[in-house]
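One structure, as C-alpha cells, below. Some questions next.
Note that one protein chain of the assembly has been removed; the remaining protein chains are unaltered in position.
Chain nomenclature is as follows: A and B, assigned in order of appearance, with residue numbering initiated at 1 for each chain independently.
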Amino acid sequence: MSAPTLEVRNLCTHFFTRAGVVKAVDDVSFTVDRGKVLGLVGESGSGKTVTGFSIMGLVDAPGRIVSGSILFQGKDLATLSEEEMRHLRGNRIAMIFQDPMMTLNPVLRIDTQMIETVLAHEKVSEDEARQRSRDALGMVGIPSPDERLKSYPHQFSGGMRQRVAIAIALLHRPELIVADEPTTALDVTIQGQILAEVQKLCATTGTAMIWITHDLSVVAGLADDIAVMYAGKVVEYGDVGEVLDKPLHPYTHGLIGSVPSRNKRGEPLRQIPGMTPSLLNLPEGCAFRARCPRAQADCVQRPELREWLPARLARCHHPHREEAAAA
Amino acid sequence: MSVYLLRRLIQAVGVVLAMSLIVFIGVFAIGDPVEILISPDADQMERERAIKALGLDLPLWQQYAIFLGKALQGDLGRSFVFNEPALTLILQRMPATLELAFAATFGAILIGLPLGLYAGLRPNSVGSKAIMAGSILGFSLPTFWVGLMLIMVFAVQLGWLPSTGRGETVTILGMRWSFLTADGISHLIMPALNLALFKISLVIRLTRAGVRETMLMDYVKFARAKGLSPFRVTFVHVFKNILIPVVTVTGLEFGSTIAFSVVTESIFAWPGMGKLIIDSINVLDRPVIVAYLMIVVLMFITINLIVDLTYSVLDPRVRLEGK
Partner (left out) sequence: MSAVVGTPPVAPAKDPAKDKVETPFQRFVSEFAESKLALFGLAVFTVIALVAILAPWISPQNPYDLAVLDIMDGRLEPGSRNGDDTMTFWLGTDDQGRDMLSGIMYGLRISLTVGAGSAFIACMVGASLGLLAAYAGGKTDSAIMRVVDLQLSFPSILVALMILAFLGKSITNVVIAIVVVEWAYYARTVRGTALVERRREYIEAAECLALPKRRILFGHLLPNCLPPLIVIGTMQVARAIALEATLSFLGLGVPITEPSLGLLIANGYEYMLSGKYWISFYPGIALLVTIVSINLVGDQLRDVLNPRLKK
C-alpha cells in the first residue's frame, strides 16, 4: 500500500505572544488515507483551525510550527520553502475556511477570484479558466453560474458564499481538503446536499479530507476516523463508530453526553462542568484534570497518547477501558 | 441610485444656501456693509447713491434675496483694487490654484501610497519606523514653516529650484499651465510638495492602517490558501481594498488642499486665488473676499458630492445598496 495522503506526527504550533507562549497545537498526530474523511472535533479554542493552517503552511507570526512533521504523500511539508508550498496550496491541498462571510474578497468579482485560482497553478487560457470555474460552481449546486460569476460576494447569502469557497477548493481536484466547519453556516437541506456531494467526491476521486467541526452528528454521518482535540492536544483517536459508541477518554465521554450511544440522540446534551483552560502557561499533567470526573492523583503526570485497544488511542491515565472493551 | 443622487444633490444645495447665508450675515450683519461693499475712497454722494443701488436701505431678508439672485447670475460685486468683477478675478486665478492642488494631490498619492504600503507590510522594520515618525512630523509641522525650509535648502543653499512664481507656462483653452514646460515643472515641484506634505502623512497613515487591517482578513489568508503569488495577494487582494478609502479621503481632502493653498501660494508667490484672497484681506478688497468664499465653498461642496458618487461607483457594496 502506498503512503497515506497525510500523516501528521507530533505537530506543535505555538504562538509567541507578548503575554506568553500559547501552545495552540501541542503534540497532534493523525493519519488520513486516500478517499477517507477524518473528523476533527473539539470545543472552541482547542486548536482545530490552527492545525488546519499548519498543514496549509499558513501560520502567521507570532505563530510558528515548532516541531513535528506533516507528511503529505510522504513529503514533509514543514520543511518545504514558501514557494514550494505555494505550488501545493490551492492545487493539491485546499482549505475551506470557517467563516464564509469573510472568505471572499468583497471588492473582487467571483470570476476574478475563481479564475486567478485556476491560473495560479495551470497555464490555460482565460476562457478555459472561466469554463472550469463555471463547472465548479455548477458542481456545488449554484444555479445559473454564468450570471453568478459576474457578481460580487455581497450579492450572495452566507450559504452561497460557502459553496463558492467550496467550488474554489475543488477547482484543481486536490488530493487533500481541509474543511474548517464548512457547513455550520448552511441550512440543513443544503448541508445535507453538500455532505453527500463531498462523500461522493472522496469516494470517486480519492480525495482525502479533514473535516473540522463542532457537530458530532455530522462527523458520525461523514467521517471514517475521528480525532478529538482538547487544549491543543489530540486526546482520543480512532474509528468514528467505535469512538462515538464507546469513548475511551473522559472528555469524549462528556462530549457525547450521559448516554454513550448514538442511537439515543435527541436528548439534551449534558454540559461538561468547568471551562476550557487558557492555553497560556498550561500546567503540566492532564489539561482536562480540573474538569474530569475520573481524575486521580497521578493525573498531574502528563498522559501520552496510547493505544489502549486495537486502533483505539487515548491520552488518559484512566480511560473508560472496561466499557469500551466490553462491547 | 437616482434617489440617492437626488438626496445628495438636495443636501448639497442646502449647504450652499446655508453658507451663502453665513457669508451674507458675516458681511452685512457683523461687518459694516457700507464699508465692505463700497470703496473707502468714495465721497458722500457716491456712498448714498451706492447704498440705494445696492439696496442697503431694504430689509435684511430682501437684501439677502437680492444678494442671492445676483450671486446666481454670477454677480458677486466689483473689486475696488482692480475695478473688475470679483468673480472674473477669481476665475482668472483659479487654474493656477487648481494646478497646484492637483499636483499636490497626485504627489501625495504617489509618495504616500508606496511608503504606507511598505510601512504596513513591514511594520517592525527601521524604515517603517522612520516613515511613521516622518508622518507624525508631517501632521504637526505648520505648512508655512516647511515651505520656508524647502526654500532655504533647495532654493537658497543648493540653488536647485526656483522659489517664486510659475515659471514658463503654456496656454491651453485660454488658461496658462506650468506643468507642460520643464521650467514650469521646476517651479511647481516645491510648492506642490509643500502643499502635499500634510496629505502625504495622511495617505501614509491610511494606507498603513488599511494594509495592516486587511492583511489580517480571512479573505487575504484565503487568497494565500489558493496558492496565489505574494505579489498578487498584495497588489490585487490587499491593494484594491485599501485603494478605495485612500482615494476617497484624498479626494475629500482636495477641497482642503485648495483652501490650504492660501499658505503655500503666499510663500512661493504662486499667482493663484489663495494669494489673491490674502492680498484682498490685507487691503480690505471685500467683494473679492466674498466672491472667493462663495466660490471655494461651492467647489468644496461639489468635490464632496463627486467623491461620494465616485465612491459609490468604486465600492460594489455601496453601489448595490443605492439601487
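Note that a contact is a pair of C-beta atoms (placed from the backbone, for glycine too) under 8 Å apart; a residue touches a chain by one contact, two chains touch by 3 or more.
A quick note: this is a predicted structure, and the numbers were derived from the prediction, not measured.
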item: Touching the absent chain when the full complex is considered, from B:S20, B:T143 or B:T169; value: B:T143
item: Of B:F80, B:F260 or B:Y311, the one touching the omitted chain in the full complex; value: B:F260
item: Omitted-chain contact residue, chosen from B:R93, B:H237 or B:R286; value: B:R286
item: Footprint left on chain B by the chain that the document does not show; value: 15, 18, 22-23, 26-27, 30-31, 136-137, 139-145, 148-149, 151-152, 155-156, 163, 205, 209, 255-256, 259-260, 262-263, 266-267, 277-278, 281-282, 284, 286, 289, 293, 296-297, 300, 304
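To be clear about the criterion, only the chains that are shown with their structure count from here on.
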item: Mean-CA-position distance for chain B and chain A (Å); value: 53
item: For the chain B and chain A complex, residues of the former touching the latter; value: 217-229, 232, 236-237, 240-241, 244, 315-317, 320
item: Chain B contact footprint on chain A (complex, rising order); value: 53, 56, 58, 60, 86-91, 94-95, 97-99, 102-108, 113, 116-117, 120-121, 152, 154-155, 165, 168
